[in-house]
Structures are given as C-alpha cells and as structure tokens.
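We show some of the complex, not the whole, and keep each chain where it was.
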Amino acid sequence: MLTLESVSKRYGDPGTGTLAVEDLSFTIEEGQIVTMVGPSGCGKTTVLKLMAGLLRPTGGRVSVDGVDVTGPPEQIALVFQDYANSLYPWMRVADNIAFPLRRLRLSRSEVVARVERTLQAVGLRGLGDRYPWQLSGGMQQRVAIARGLAYQPRILLMDEPFGALDAQTRADLEDLVFQVRKEFGITVVFVTHDIDESVYLADSILIMGPRPTFIDEKLMVHLPEPRDQLETKQLPEFARLRSIVWRNIKESSLIMSTGAVQAAP
Amino acid sequence: MTSSRRNALYVSAEIATPLLVVAAIFVFTNAAGSFYFPPFQDVLVAFQQNWLFSRVMSDVAPSLVRLLIGFAIAIVVGVGLGLLLGKVAWLRRQAGPVVEFLRAVPPPALLPFTIIAIGVDSTAKVALIAFVCVWPILLNTMDGIAGIEPTLRSTDRVYRIRAWDHLVHVELRAASPQIFAGIRTALPLAIILMVISEMVASTNGVGYFIVQAQRSFALADMWSGILLLGILGYLLNLVFTGVERLALGWHLRSHAAVS
Amino acid sequence: MTSSTLPDRGTARSAIRWFVHGIGSLGGVVVVLLLAELSTRTDLLPSRFLPPPTETFATLFELLGGATAWIAIAETLRSWALGLLIAVLAGVLLGLVVGANELAYRATRPIVEFLRPVPSVALIPLVFLLFADNLSGGTVFLAAFASLWPMLVQTTYGIRNVMPTQVDTARSFQIRRMDVALRVVLPSAIPYIATGVRIASTVALILVLTGEIVVGAGGIGQQINEARQGSAVAAMYAYVLLAGILGVILNALFAAVERRMLRWHPSHREASE
Amino acid sequence: GPDGGASEQNAEGEQTITIAALATANMAPIYIGIEQGFFDEVGIDLEVQTVQSGSEMITGAVGGTFDIICGGYVPVYTAISQGLPLKFIAGNDVGGATPDVDWQVVVAGADSPVQDADDLATATIGVNVLKGVAEIQVRSSLENQGIDDADVELTEIPFPEMPAALEQGHLDAALVPEPFVTQVLDAGGRVVDTPYANLGADFPNGAYQATEQFIAENSEAVEGYVQAITKSIEFATDNPDEVRAAIPTFTQVPEDVAERMRLPVFNAELDMDRMMQLLDFTEEYGTIEERPSADDLIHTP
C-alpha cells in the first residue's frame, strides 16, 4: 500500500522556487492499476519521483506499507519519461535490461531467460546486442519498459511509457500490463496523456489539477474484466469516464497556460 | 568521397606533415649553423649510434620500466582517489585545498623532499613520475563523475544497483571519456618526469643520457635523445589510442554523427 | 523565477556563509599541517632539513614583510598569467579546429604527439636563442608551451563529447559554422575545458617556477633557487609554501568562474532535492 | 628580471654588462666590487643574474643573454673542446692552500661508517656532477693518497640536498662547498678528505669567461672588467669581514652561518700550469675528447 499524506514539493529555493506539488494525499492499494492524468507540467513526474524515493518531499509524508520512503524502496521500479537518457549508452540492450538484475543474484540462465522474454514481450526480439543509440525512439522506450518488467518489482511506476509508440504496439503493451498484473499481482502507477488509455487500464484514475498539483478527482473505474481493446472501449461507461477525464484535463490545462494558445508565431 | 579514399587521405596527411616538418628542420639547421641546433643529419647519425640499438637495454629499458610503473600507479591512484573525492562531498571539500597545494609544488622544489622522505633510488624516481601524473587523472575523474547525466544516477537508485556495481559499471563508465582525457594529458608528463627524475642520482636512463649530453655540449647526442622522447611519445600515444578505442568504442560511435 | 540563482554575494549574510564555507573546507589542511608538524617535531622527518610548518609559516610571514617576496610574487604571477592566457587561447582554438576536422587532426597529430613529451630542458637553448634580451619572456614561453598541451587535449576530448542531436539541431537550422563552433560545440566542451584550465594553470605555474629557477629570471623560482643554494632551508620551504598557496588561490578563482559558467551543467546544478 | 644584453649604455654613459653567476658565496667579489664602486671606476654598469648551473650560463652566453659568466673550469673546457667560442678572461676562486682553509671538502654524516679517507675506498660518495670537476677531484685525491678508487661509488646529487642525503644515510660521504660544509658539521658530521688541498695549493675552481665575439667587440670593456674584478678580489682577500657581511646580502646563507663558515679563497690570476694540470685530469677521466690548446683557453689582451 502506497500512501501520500499532504505531500508538497518545491524545487530550488525554499522561498522562490517552483512549487510543483502541494498538500497532496492519496492511497494506492495493493494490486491496483492506477492511472494519472493531468496537464503538461502539472507535477506528475514529480509525484512519481516522490513515490520512488528519488525526491524528498519538502512537506508531508510518503510511505509504502506504513514505512516512510526516505530513499528508493526495495519494491519499487520506475520507467522514466526521459527514457533515452535513462539507458546506459555503453551497454548493449540486453545488458541494459540485465543490469538491475545483478543484485538479485539470479542464475545466469534465469537472467538470460528474463531478458529474452521481456525483449520478446515488447517486440524487440533479437535486438539484444544492439546499443541503445542504434535504436529508434520508440524502440529505446520499449527497452526501458523491458528493463522495468524484467526486474519484477512489486510496484511499477511508469511515466508516459508508451508515448513514443505506435497505436498497435501501444495496444499490445497495454494488454501486457494486465497480463503482468495477473501473473505477479503487481501494483502499477501509470502516467499517461492518452485519455482512452487512462480509462482502459485503470482500476482508478487520478486526475491532477494544475500546478501546484492536487487531486482534482479520483475516479473509480468499474469496467468488466478482462478488458478488451475493442469491446471495452465501446461500452457506454467507458465513454462516460472518458468524457469526465477529458473535461477535467481541458479545464485545468486552460488554467495552466493562462492566455493559452492563441497567438500565431 | 568514399570512406576508403578518405582514409587514404588521412593516412597520407599523417605521413606527409612530419616529413614536411623534418624537411624544414633539415633546411633550417643546415642554414643556421647554430651550435645548439646542429645539422639534422648529425642528429640522425647520433640517433642511429645511440639508440639503434646500443643503448636500448642499458638506458631505454630502465627508463621505460620506471615510466610504466609510475604511470600505472598514477592511473590507479588518480582514478581511485578521483572516484572517492568525486563521490564523497565532504572529503572533496576537505581535500580540495591540499590537492591544489600539492599540485602547485614544482618538481625542482619537490626534489629535496623526495630525497629526504624516499631516498635517491628508483623508487624515488617512480614516485616522482606518479606524483606529477596523478593530478590530471584525478581532476578529470572527479569532474567526470560530477558531470554524469542525472537520469542515469536516478535510474541506478530506483533499481537499487549495488554500490559497487554502480561505481564500476556506471559512474566509472559514464566518466570514462573524461578520465581518458586525463590519462592522455598525463601521458607525456610521465615522459617528461622520467627525464627530470633521472637528472638526480642516476647512472642510466634516457634522461640521464640527455642531461649528460647537454652538460658535455654534445648537442647532436642531446637532440637525438629528444628525438627518441618524441618518438616514444608518439608510440605510447598510439598504444593508448588503441586501448581507448576498445574502452570508449561506444562513446566514439554514439557521437560519431558529429561532422 | 529561476530557481537556481546563485546565492547573492552582496548581502552580509551570504558573505558570512561564504566565509564559514571557506573555513569549513580547511579541515583537511589542518590535519595535514598537524601531521607534518608532529612528524618533524618528533624528528620522524629531520626537522633540520624539513622545518615544521609553524616555522615555515613564521618565515613566510617574515618574508612577506619585505618587498622582495612581493616583487617575486608579482613577477611570477605576470609570467604565469601571460603563459596561461596564450596556452588557453591557442589550445582551445587549435582544439576546435582539430576536433572538428579529421584531416587537420590527422595532419597535426604526429607533430603534437611528438612535441608533447619534450621536456623543458630541451627548450632551454631555444629560450636563450629566442629570448636573449628578455628572459621572463622565456619563462612565459616555457609556461605557454607546456600548458598548451593539456588545453589542446582537453578541448579535443570535450568536443568529441558534444551530443550529436545538438549539432544536428544547429545544422537543421542552418546555423553558421562559426556559431555552431562557438555556441554549440564549445559550450558542450566547457566541462572538459574547465578541467583543462585548472590543469594548465598549475602546469604553467610550475613551468614559470622551473624557468625562473633554471634560467634565473626573477620571481619566486629564483628565490627558491637562491634559498636552496644558500642552505636557507626555512626560506626555501617558505617560498615553496608560497607557490603552493598561490596554486590554491588561483584554483579557487577558477573554481568560482567555473561555477558561474557551468551553472547549467549537471555538476553544478543546484541539487534538485 | 634584470634583463641583459650586450653593449647597452646606462644613464651615466656606462656600458651595461650582464654577468651570470651562481647564488653561492664564492661570487662575493662581484658584489663587493659593485658595492665598492670598482666597476663604476672603469665605466661598467654590472648587472648580475643568478642561474641554476654552469651549463645554463654557457648556453646563455652563447645565446647572447649573458656577456660574462662566472663558472667552473671543467664545463668550459668541455664546451671549448666541443667548439664553443669561449675564453677565460680572469680567475675568481681557488681551493684552499691547506686542509684547514679548504672550503670544498669531503664530509661524512654523523652516523656514517666513513671515518677517514681510507674508508672512502668502498663508500658511496655524493658529487654534484658526474664527470665534472667534483668527480675528478675525489678520484685523483684518493689516487694521490694511494687509495684504490675502483670500488668507490659516485652518486650525483645537487649540493643543497647533500646534507639531508647524508643525514638520511643515502650517502656515506659527499664533496660539498660552503655553506653546506658548515651545515653538515653542525649536524654532527666530519671532514674526511680535502681533495683540493691534496692536489696542491690554490687549485683553480671558478673563473670568468666570455665569448670570443663579445671579447672582440668589447675588448675595452673586458679589460676594464678584468681590472675591476682583480681589484675587487684583492679587496675581498684583504677584508674577510666584509666578505662575511656581504654573503647574506646576495645569497640566502643565514647570517650566523656566514659568520662561521670557511670563506672561499679568491684569486684573480689564471694559473696556466694548474689549468693544464686540470686539463690533464679531464682528459684522463674522459670528460673531454679533444684537448684544446692553451691559446684556445685564455684571452690575452
């Protein structure tokens, strides 16, 4: 169970810095898939980094199973939004994926197996011995995802993980998330800008308001399981949730960029 | 231009320029008639007499051994200490002024100290080489570590990479382009210090030879020694470039798009 | 707005903070001095030849009371500054050319690699030949020659470090070659160049001192030589101490400049936690 | 720095002459001469520049930086034998006539096994320059006393570092000049051999040289210089207290040491016989290959 209690985070100077998150509280239950949506720059990445223990809150408390998060906790892995810079350019793709597994002291064959399986799962079979910079953007992003999956964390935080992928691959990987959850009982926090995705994947949706981020709304999603790319998306309930999310985003996005998009260059 | 033709151009440039320079030196030394710059052909003759190969075992070998040991120590200590200081902020702050002080002590002033503390044998010479070569490596390691892409560090923290793996496989690797710059800077310093260290209490070595030649105004001999140093520098650099190609292949190729 | 403005040096409070920070980093120095004092006082190291730091400092203060030391300092600093300036300008310029152009690199490599290991002893005849009437010009030359190479190497490596995407971006906007070189490639190389300047700075200082010792141009080096020849052990170490302190001060200056120029760089970004 | 150059005139119409010297006590006549105005009398404005060693002096002289240099005999012999156009114009200092006044002696540290010259036969002895005058002195002195020098090991260490090297036991003995003699004696060391005195009274040690070109173009100034330095050397020989007082002003020898130390012995004459004897030694020890003739050595006006 992942809990945030009136967490706030200010970057830079205590007085003048950017207040990215303020007084944010919510709880994520074991085994849930929670999606997070919100306008660009509202603080989603900041929240994920707070949960992952990469940033220390300037106020409030983050905890996992009641234990304060002071550094990156055991059970959590994060797939970075900035995927390109989170891959090690001196390691081949397979080594990039295998590197975090070192501390798990798995057998050599188990490591190879995990790497193969996840590479296959993200559609990159046979590319293990490329270097990251020999791959396209979307392929790099999938390597980062594969690394997160191969690590088999209890809680997986994903920051716009499918942003650079085509529709089909994206759909496949969405279903992969369900599959992984089913297999390992993993908890997933998933930031996305794709409204359909945010509804399709979610047990609940956190809709973030404009910066400093607060929870605008927490939507519980009760769509029939197992979900299906075609059927689920045709349900009236899906459409209803979809439009709620869309309305919310629209409003807070307008607030964020005061004066917003209007003048031509 | 095809890549093979381009390569041919590069190789010929690398051969042509030194030849041009040698030709210029040849003309200059013969025209100038300066005692201190004897005709280049005399230097070549001296080179042949001294270094092909009569003094190779007696002078070049002991010098090279000291140089390599000293340089190896400098690399190990420089990278190790650089890592430590790069990682441990308070230590860096405390050690900073001491490091800066030691760096600024000129080797001629260092001499009395080494004689007292270490003595006058080979150890002292090796120590002197290591002492001077360590700084560029240390500074570059430190700065390289400090400049690592923050996302990489975050990645390691999130995946709780063990400290040792993080140090060896990430910090060191990520900083290695800059570490190699430091080693490359230090390489000729090792040769220079090899010479300087042999100016005191020596009975053999290239540096000893050069100093003796200079003292006895055998200028052709002296320049033949300098010539040897230059060739040594070029060759060592070649070896170094090979090692670097292996270690930094990923870096060179991933940055190759720069034209 | 910007969350990374440096602490304002103007206010008294930050001045105090700055001072405290400075004092706080002297712990290592104190430890080293204590060790040196102890080992010489107990004659673990012969104090007759290696005077304890307290004595050396006392001698230094005495020396600083007279004009000779200050003239020597000025003389040394002048040669150092000139030599370093030449080396930095030439090294960066050459590095830019050589780093951006493979042909230039390959054509100059044999000569550069040949010249780099040439020790200053070999240059002494050249110094006398070229600077017969101006020996301090000779020390400048020695310093510039020796510190050119670190600058050159560091610049070439720094240039190699530029992100291809950044250069491609500039190219796709048809930014002029000059601007690409000076405003894209050079800034990416600055972290390496900054390290280079710090290395070159001490190399230049050392070579100025060596030059002064060997050819007798005035300055701290000459004082060191005279003290050494006169068996004035305390004075000699006082001048060596002076040289070291100069090194520390000069480096601190560069570090401050670097902090300003590199505030965008990960190594100097304000900790985001 | 006091940058020199040939044939310059100062404000009073004097010719400026740059002289290269070591920062050692035996350079006293130069400074005393300036102090006493002996050089002004002959219309010379003397500028002194201290360098590290004889070889830089010679290079500087040939390069035109220095007009006159004051160095040892052997380096100049070597230079002349290699064809460098240098000539001796005057003497400066010599070894002492007796062991008591000899100011360049072989000393041993307090804990050294070497007690007297006999023990030197198997000792490690420090000299400032191998194949220079020091090596020649040490070896021929032993030979003179009938001691086999075959097992002597000579190590090259600069003078200033010798006292420390002796104390640390890196050397058994060393040939050092003042003020290092006093420094060693102060540390409990002892004199174990006096090579200069052994080889004969007033063995030449330091002298003035100039390039043939400079002499040819400035013969008057050279003559004036010789005149003034001769006068100044006589003055120094007659007034040892003045010398002791002067030493701390141009060297950094501490005053108390300057009070006590053995003074250099000055002599402006160039003793042809002794010079030839020294030349013999240099030939014998292989320092020079081609023996210059007497005419090649000395400038006679």
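Going by the order they are written in, the chains are A, B, C and D; count residues from 1 in each one.
Assume contacts are C-beta pairs under 8 Å (C-beta built on N, C-alpha and C of every residue); 3 or more make two chains touch, one makes a residue touch a chain.
This structure is a prediction, so every number in the text was calculated from the model and none was measured.
Enquirer: Please state how many copies of each chain type the whole complex in this structure file contains, using the displayed labels.
Expert: A x2, B x1, C x1, D x1
Here is the rule we use: only the chains that are shown with their structure count from here on.
Enquirer: Quick one: subunit A and subunit D, Cα centre-to-centre, how many Å?
Expert: About 83 Å, centre to centre.
Enquirer: How big is the gap, in whole Å, between where the Cα atoms of subunit B centre and where those of subunit C centre?
Expert: 18
Enquirer: Quick check: how many Å separate the C-alpha centres of subunit A and subunit C?
Expert: Distance between chain centres: 47 Å.
Enquirer: So which stretches of subunit D touch two or more other chains?
Expert: As it turns out, subunit D has residues touching two or more other chains at 59, 62-63, 160, 164, 168.
Enquirer: Multi-chain contacts only, two chains or more: what residues does subunit B have there?
Expert: In subunit B, residues 36, 112, 116, 149, 214, 219, 251, 254 touch at least two other chains, as defined above.
Enquirer: Inside the complex, what are the residues of subunit C that reach subunit D?
Expert: Contact set of subunit C toward subunit D: 46, 48-50, 75, 124-125, 128-129, 131-136, 213-219, 222-223, 225-232, 235-236.
Enquirer: What does subunit B use to touch subunit C in their complex?
Expert: 9-11, 13-14, 16-18, 21, 34, 36-37, 93-98, 100-109, 112-113, 116-117, 135-136, 139-140, 143, 146-150, 177-178, 180-182, 184-185, 187-188, 191-192, 195-196, 199, 207, 210-211, 214, 219, 222-223, 226, 229-234, 237, 251-252, 254-259
Enquirer: Touching residues of subunit A toward subunit B in the complex: what are they?
Expert: The touching residues are 49, 52-54, 71-72, 74, 76-78, 80, 82, 85-86, 88-91, 99-100, 102-103, 131, 133, 147, 151.
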